[in-house]
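Shown here: the complex without one of its protein chains, the others still in place.
Entry: chain A
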Amino acid sequence: MTITIKYFGLLTEATQCHEESINFSGVLVSELLENLFSKYPALKHKNFQVAQNQVLVPVNTKLSGNEIALLPPYAGG
């Protein structure tokens, strides 16, 4: 499936991009993350949460397609 991945804040310094689409055949969010960690080794040491289609999910969640966002600690206000 094609997944759009969005990166925010300090994570964009590890990925050098804000968004990308990839074809991925894995099942779980954690498998996608492993894939991203091999692509962007610096990402592995960053603190972030994962949102799937704009809802925070644990990494053992099944990928449902569409949009995954990697969210570093919040700093609003």
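The rule we apply is simple: a contact is a pair of C-beta atoms (placed from the backbone, for glycine too) under 8 Å apart; a residue touches a chain by one contact, two chains touch by 3 or more; residues count from 1.
One rule holds for everything that comes next: contacts and distances are computed from a predicted model.
Visitor: Which of the following is the UniProt-recorded protein name of the chain this complex doesn't show: "Chitooligosaccharide deacetylase", "ABC-2 type transport system permease protein", "Molybdopterin synthase catalytic subunit" or "Insulinase family protein"?
Guide: Listed in its UniProt record, the absent chain's protein name reads "Molybdopterin synthase catalytic subunit".
Visitor: Please identify which residue in A:Leu10, A:Val27, A:Ala42 or A:Val59 touches the non-displayed chain.
Guide: From the options A:Leu10, A:Val27, A:Ala42 or A:Val59, the contact with the absent chain belongs to A:Leu10.
Visitor: Check each of A:Leu28, A:Val57 or A:Leu71 against the chain that is not shown and name the one that touches it.
Guide: A:Leu71
Visitor: Spell out the interface residues on chain A facing the chain that's missing from view.
Guide: Given the touch definition above, chain A has residues 6, 8-10, 51, 54, 69, 71-77 touching the missing chain.
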